[in-house]
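First the structure, then my questions, so here it is.
Of the protein chains in this complex, one is absent; all others appear in place.
Chains: A and B, in written order; residue numbering restarts at 1 for each.
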Amino acid sequence: MADAVIVVALLLVAASATVAVATRDPMRQALVLAVLGVVLAVLFTVLQAPDVGLSQLAVGSALTPLLLMLAVRKIRRRGREKEGER
Amino acid sequence: MNGWLLAATVSLAGGLGAALWGVATGPLRRRVVAQNLSTALACPGLLLLSQAYGRPSYVDLGLVLALLGPVGTLVFARLLADELAEDPPRAWGLTWTVAGLGAAAVTALCVATGPSRAMVKLLVVGALLISGNVIASRALSGGFRGVRGG
Partner (left out) sequence: MTRRARLWVLLTGGAGLAVLLVAACLRLPHFGGDRHPYGDRAVHASLARRTANTISSVNFDQRAFDTLGEMTILFAAVLGCVVLLRQTQDERRARPEPADVARPVRRYALLVLPVALLTGLYIVAHGQLSPGGGFQGGVVAATALHLLYLGADYAALERVRPVGRYEVGDALASSAYVVTGIAGLIGGTAFLANTLLPYGTFNTLSSGGTVPLLNAAIGMEVACAVVVLLARFLDQAVEIEEESGR
């Protein structure tokens, strides 16, 4: 019965990873990725690996979204400038 | 199977499942709210897991999530400010409901812990979590309206 929580965490990881791959728009993908990070941290915790879970939380909850969103923003602005020149 | 583990399993399955559904479908305003609530739902789950396994040091995971989860939502709120200004999310009922769930979980854990330093830590995590999520919700519904370009 104690394995139930492991099964739940594994299913959540599989589902959110699939959604992250299936989402096309990078901004929405970043949102799914943030949720995936939290779910992965839960999986690591129930597998008794809190150190890895802590790494995942530290990187996945704020740092990865910030890097991704900054990159998306730069690319969009460049696109807008190109359009302005035309 | 102890009750804490059951509570953690149910809250993680229900809460994160619902958050995942919310973030995967629908308009952008719904997705950002779901992302914010995923933090608010996972953090009590992690605290319950720490109690279930009898390992007080696992509370650190809840602490880090309560601190950085809302920061992640602020990132989205700031960098998606233009998109969200056209169609601002309104989810105060949901936000306060989830905050109430978090407060209930923290209260139950505090009662189980008894007055000690561990309880103070739990209370700090709870305060950070609830204030963080309410503020992040505020930021999503127009907190960065005065931000342009940078």
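One rule holds for everything that comes next: a residue touches a chain if its C-beta (ideal position, glycine included) is under 8 Å from a C-beta of that chain, and two chains touch if they have at least 3 such contacts.
The structure presented is a predicted model; accordingly, all values stated were derived computationally and were not measured.
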{"item": "Contact with the hidden chain (one of B:28, B:75, B:106 or B:122)", "value": "B:75"}
{"item": "Residues belonging to chain A that touch the chain removed from view", "value": "3, 50-51, 53-55, 57-59, 62-63, 66-67, 70-71, 73-74, 77-78, 81, 84-85"}
{"item": "Interface residues of chain B (partner: the chain not displayed)", "value": "57-58, 60-61, 63-64, 67-68, 70-71, 74-75, 78, 128, 131-132, 135, 138-139, 142-150"}
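The definition used in the following text is that only the chains that are shown with their structure count from here on.
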{"item": "Partner chain B, residues of chain A touching it in the complex", "value": "1-2, 4-5, 8-9, 12, 15-16, 19, 23, 27-28, 30-32, 34-35, 38-39, 41-42, 45-46, 48, 50, 53-54, 57-58, 61-62, 65-66, 69-70, 72-73"}
{"item": "Chain A contact footprint on chain B (complex, rising order)", "value": "1, 5, 8-9, 12-13, 16-17, 19-20, 23-24, 28, 31-32, 34-35, 38-39, 42, 45-46, 49, 53, 55, 57-58, 60-61, 64-65, 68-69, 71-72, 75-76, 79-80, 83"}
